[in-house]
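Below: one structure in structure tokens.
Every protein chain but one is kept in place in this view of the complex.
As written, the chains take the letters A and B, and residue 1 is the first residue of each chain.
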Amino acid sequence: MRTAETHEQPAASASARPVWAERPSRAGRAAKTLVITLVTLAVIYPIVGVVGTSLSDQATISVNGGLVVFPTHPQLAAYREIFAGGVVTRALLVSLLVTLLGTAASVLVTVGMAYGLSRPEVTGSRVILLVALFTMLFNPGIIADFLTVKTLGLYDSFAALVLPSLVSAFNLIVLRSFFMGLPGELLDSAKVDGAGDLRILTRVVLPLSKAPIAVITLFYAVSYWNAFFNALLYLQDATKNPLPMVLRSFVIGGQSLHEAAAGEIPAPQQAVQMAVLVVALVPILCVYPFLQRYFTKGVLTGAIKG
Amino acid sequence: MSCSPRLSRRSLLRLSAAVGTAAAAGPLLTACGGSTTQGKAHGLEVTLPSYQPLSNPLKPDLAGTPAGVPEAYFGYPKDPFRAVQKAPLNGQTLSIAEMTFLPPPPARGKNAAWRAIEERLGGKIDWTIVSTDDWATKFNTMVAGDALPDMFLYQQGLGIDNLPAFAAAKCADLSPYLAGDKVKDYPNLANIPQVMWKSCIIGGKLYGLPISRSITGGDGFYRHDLFARAGVSSLDQITDTDAFFRLMKEVTRPRQEVYGIMTSFTTIAAKMFGTPYFWKADHGSGKFTADVETDEFRAAVEFCAKMYKAGVYYPGSPGLTKQKAKYINLFQAGKAAYVYDGMPGYLGPTGHAATMKKIDPAFDVRPFIAPGRSAVSWRDNVLFGTTLVKKAGAEKVKQALAVADWAASPFGSQEYTLIQYGVEGVDFTRDAHGNPVLNDTGTQDIAVPWKFIAAPPQALFDSTSADGVRYVHQALATQIPRAIEDPTVGLYSPTWESRFESLYQLRNDTIGDIVTGRKSMSAWDGMVKQYRARGGDKARGEFESAWAQSKKAAK
């Protein structure tokens, strides 16, 4: 598109130092390396521990105090336990579907609304923005939420896993803020060319906003993927349960039971607890790199190629 | 005999959470006379289901006692008997909601045990199965949305503030079906002692079906090998609290990372000093004393603070209270000589006994029995909870009761076997001694909480450890006869009901502060003052008048 081309920028390529940037000092580089290494280790060590523990037997876990970094006798018992019976596999499918459809719907509605609210001169946009903002502060309680969903006839339906959390006011406000930060000249020249509001959205705003849209897509996908609360409140039929709801039951804490009966609850097996985490994490690990492309490339560059 | 032969009069226990609210309303102290109408609560006209023990076709390895000590078995009956002849349902469907501690079971189509049980029931059960952490949330939304199923679990702490009113509004009064000899229509329910039934009374009416437990949850577990190394080969050698203190110092060896106590000891210390269970009633004057007001409790907390200071608690214990997996791991790994956990955690393939044997064959873990002359036990685990029946026509209620009767089939019956082990050949096989061993399929299939619809009197059984069974039996044989009850059980105080959790938290926070040395004993007196001001005194007044009323009714 013409408007984008006129604003072509040198790529903010991360692979090479831009010509205008000075050579980093030796001390600066050393400090940076140190910090990055420490941060990475601080993250990786426990993650490796989680995987290691998921592969260990209870005796090894107890002896290691709960976190096994090097499993001595690796075994897959915890994973076998989780996947036996087919309940988890089914829930996995439900979750994939809900995450896919839910994220698509949420991103669509959020992008539309964020764009609709991104021009202050639009009638009523300020009021509508405040209407959305206040929902971040409200919390009238689960019972009121439940009754609302039930009145709408959504009880025990798959729609109840998506609709009650269709738009996050946070994502909306963040995305709107990004949209408002787009170079004004681009929008103006598109307008001069006679482009309507919708055309500006699809031809100018969206191509220039790949990074923020990737970010909210990630946020939505992750929240659908991790969501159990809607399922807990709004589902009755256990076969509709999504993955987190099922996985949750593998790691119960039993806060509700009194001391004397406490022995009734087996302490959660830690290998299973960790395996549950790994199972939930793997799909995220698979999807993340695809979205990550949009955070590591210059947006404007992306816009030009798109 | 119509009155429970096993349990003394008025020995009811709370539903759960050791709290005042669940069991009820109104004075219902039971007189034990000799006719079938006994079990009638004073002033409340509730006739408890009469106790009709089944003639047990099995011969237990260790006998039960009239005081309530359960029967024990070293092996599983090879040829289970049939406890229920006639199918409870006739093609109908019942909906039931229960909590579970287990991962969700495979659906009916893939669950042989589920299908086999429904075949026996003669109808279908639509389950809502929610894991324990989420149960309160689910329960409240079901109530609010008028989506209660035909039968559902009730435990204290579910956020129902006024239980009698709730029950009156939503639940079926079971008295017309179960009172007195009427329970004979349901022989397995009639096999449940009256002490359990008393805890099923809400607001002066019988609403609940009992999920029986072993009366007391026990006194935790100790490492016999560590005690023996310190010269104590029998708990009888610990004659008083000083002796226990010396022993704890003796077993604590920080160099080897072995300590006396894992996480918490206050409950057991309270029992060692003879603290009452929540309240003490003076039978003459009718005056009530709260546990926190007694010298015994004060002394117990002081004792724990002394032990904590002496370094016999595992380091970081205060941070572990909410992390059961972690502290149980640490105990199982041999880091401490004592841990508090409920008795049901001991036996079975995943119990402490079996797990610790695997970690180190030298670990000899046994149920602890609070030592010393003044030691008592508490009736703190009579029921797991109760199942309530939604208000419905007589036909529906009778179906629900028949299903509960089926679920309460005793140890060693075909029904019990189906509930606990599933279908032979599919869910379990039998070992060389004929004992059932669950396979992977079975472990999944039996996760349907049939056993929480109603439960028969508990029997002790572990085919892998006759010693373990003996230890538990022995511990319960000591603890049950000396178990004291909360005298307010059966009395109803609205203040206690709505303030209990708050007061309980206040008390526990103060105990934590004092034991860990953040506060001195003087904080105890301040807490007692607050405890009384925030509802303790008002609850006392309500209990005392309820008590007086029941006395009057008894005359």
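What to note about this one:
Methods note: a residue touches a chain if its C-beta (ideal position, glycine included) is under 8 Å from a C-beta of that chain, and two chains touch if they have at least 3 such contacts.
Here, contacts and distances are computed from a predicted model.
One subunit of the complex is not drawn; among "Nitric-oxide reductase large subunit", "Formate dehydrogenase iron-sulfur subunit", "ABC transporter permease subunit" or "TerD family protein", its UniProt record names it "ABC transporter permease subunit". When the missing chain is restored to the complex, the residue among A:Leu76, A:Leu100 or A:Ile284 that touches it is A:Ile284. Among B:Ala63, B:Ala165 or B:Met521, only B:Ala165 touches the chain that is left out of the view.
Contact with the chain that does not appear here is found for just one residue of A:Pro71, A:Gly102 or A:Pro212, A:Pro212. Only one of A:Ala30, A:Ile47, A:Leu76 or A:Leu97 touches the absent chain when the whole complex is considered: A:Ile47.
Among A:Ala84, A:Ile173 or A:Leu206, only A:Ile173 touches the chain that is left out of the view.
Across the interface with the omitted chain, chain A contributes residues 9-18, 20-22, 24, 32, 35-36, 39-40, 42-44, 46-47, 49-50, 65-67, 109-110, 112-113, 115-117, 119-126, 128-141, 143-145, 147-149, 152, 163-167, 169-170, 172-174, 177-178, 180-185, 187-188, 196-198, 201, 211-212, 214-215, 218, 222, 226, 229, 251, 253, 273-274, 277, 280-281, 284, 288-289, 292, 294-300.
In the full complex, chain B contacts the hidden chain through residues 140, 143-144, 157-162, 165-166, 169-170, 257, 314-323, 325-326, 497-502, 505, 509, 512-513, 516, 518.
Keep in mind that, in the parts below, only the chains that are shown with their structure count from here on.
Chain centres here are Cα averages; for chain A and chain B they lie 42 Å apart.
Across the complex, chain A is touched by residues 16-19, 100-107, 110, 127-138, 140-141, 144-145, 147, 155-157, 213, 216-218, 267, 322, 324-326, 328-330, 332-333, 340-346, 350, 355, 358-359, 378, 380-381, 384, 440-441, 443-445 of chain B. By the touch rule above, chain A contacts chain B in their complex via residues 58-59, 61-63, 65-66, 80-82, 84-87, 142-143, 146-147, 150, 155, 232-233, 236, 238-239, 241, 246, 248-250, 252-270, 273.
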